[in-house]
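All protein chains but one are shown at their positions in the complex.
And then chain A:
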Amino acid sequence: MKNCEYQQIDPQALPTPTPTPQPHHGNDTEKKKEPRRPRRKWEVFPGKNRFYCDGRIIVARQSGVLPLTLGLILVTSGLFFIFDCPFLVKHLTSCIPVIGGVLFVFVLITLLQTSFTDPGILPRATPDEAADIEKQIDNTGNTSYRPPPRTKEVLINQQVVKLKYCFTCKMFRPPRTSHCSLCDNCVERFDHHCPWVGNCVGKRNYRFFYTFIVSLSFLTAFIFGCVTTHLALRAQGGKGLVFALQESPGSAVELVICFFSVWSILGLSGFHTYLVASNLTTNEDIKGSWSGKSGEDVTNPYSHKNIFINCCSVLCAPMPPSLIDRRGFLPADESAQTGSADIELPTLAAKSEINVCTQGTKGLLESAALSPLLSTSCPQGKPQNAHSCPETSPALNSDPTSEFSKGCRGNHTSSSHGDTSRPRHTKARSKKCRREALHIPNPAFDVPVSPTSPDAAPDSKARSHKGGSLTPLH
């Protein structure tokens, strides 16, 4: 297996094959160069999101028109405070900038909260869970390894609800959960993906979104009213509107922006007030899930049948926690060895402690079919496991070699850098998987295995680093 790795990487990495001792050398320097910085889970998050402030802030990959939204709000409010407030304070009351200021702050804070909060993203299923679900379906008679589209029906409050299987996240979606293709995540109580805020609107940030659009409609209406009053006052005494506009050009801009936006924002607020009162999501309303158009007697099973309770449950319910644990740390080994190639692996679960090497469920199941003795979740890692468990029966060793070299070859045919790193870190991952599996029972059991794994680990780590160190040399 050691030789396999070398033979695959050498031709591409180096013009001449290097003797064994040298890579050890290179490996040491490599280790010293790469500081073992513990990485956080957001750095390996599989969805299309971007993170700032070390994982505290999450946004969709495409920020949409969030800068435009912010710009419009800032420009309009700025012009309002500069052009209209002085005049209105002088002629009317000084409450006006105060009210305007409060509304402006409210709008800004809720907008940023809507954009930067996790909307209720569901972390993807761990490979073990995915395999467990697939196994269940296979038992009903379907022998193909490619899972067919399927739904599961459940009864919620005497209403039949279909749960769909998500192929990306490898799980049955809970009710009201939908997969957002823009963010590539399943989001709980998915409402819609809002380009104006550059994020999905779901269970966790719906209240922020609702407060944002309601306060924005108040702000827009307020500014519109104030500007109209301002211009009317200026135009008094026969001076005319044109004169007023000339004196206060900023007001013209505000007037235009507010006039065109107030209707749509008011309409949106009204629409969402209706949704909140009936405990519906935009997604359900658009699809007509509970409108009974199919002729059956369908009602919304989630509604509490009381407007007040519906509003409270949507807006004042306890704030659910973020399930993706962005700022949690990855186990130390993975942090050091995993590189950018991680993000390309589609089935990585951000929250999985026992992280396994994966090349898709198909790959897992293929290798499982090849070697029925072996674990389904660590096919590539078997050689490492064989090393870390010296007492393994010899029967296992022959199978993994052929399988691993097959995997190696597969990687080798694609681009050099991205894929030569894969055997390296997939091996490391699976070894990590094995060690994690061993470490977990340690508090509970006195396991003689634990002394052997640290011994084996540096060797296997050294080996995998060797693989990595060869690539930059070319």
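Following the convention adopted for this analysis, a residue touches a chain if its C-beta (ideal position, glycine included) is under 8 Å from a C-beta of that chain, and two chains touch if they have at least 3 such contacts; residues count from 1.
The criterion applied here is as follows: contacts and distances are computed from a predicted model.
*Asks:* Considering only the chain that is not displayed, what protein name does its UniProt record carry among "Mediator complex subunit 27", "Dolichol-phosphate mannosyltransferase subunit 3", "CASP-like protein" or "Golgin subfamily A member 7"?
*Replies:* Options "Mediator complex subunit 27", "Dolichol-phosphate mannosyltransferase subunit 3", "CASP-like protein" or "Golgin subfamily A member 7" considered; the missing chain's recorded name is "Golgin subfamily A member 7".
*Asks:* Any idea which of A:47, A:100 or A:123 touches the chain not displayed?
*Replies:* If we include the chain that is not displayed, A:123 is the one touching it.
*Asks:* In the whole complex, not just what's shown, which of A:66, A:85 or A:131 touches the removed chain?
*Replies:* A:131
*Asks:* Across the whole complex, list the residues on chain A that are touched by the chain not included here.
*Replies:* Those residues of chain A that touch the unshown chain are 105-106, 109-110, 113, 122-123, 125-126, 128-129, 131-132, 135, 154-157, 161, 163, 171, 174-176, 188-189, 207-208, 211, 301-302, 309, 312-313, 315-321, 323-325, 351, 353, 373, 375-378, 385, 389, 391-393, 396, 437-438, 440-441, 443-445, 447-449.
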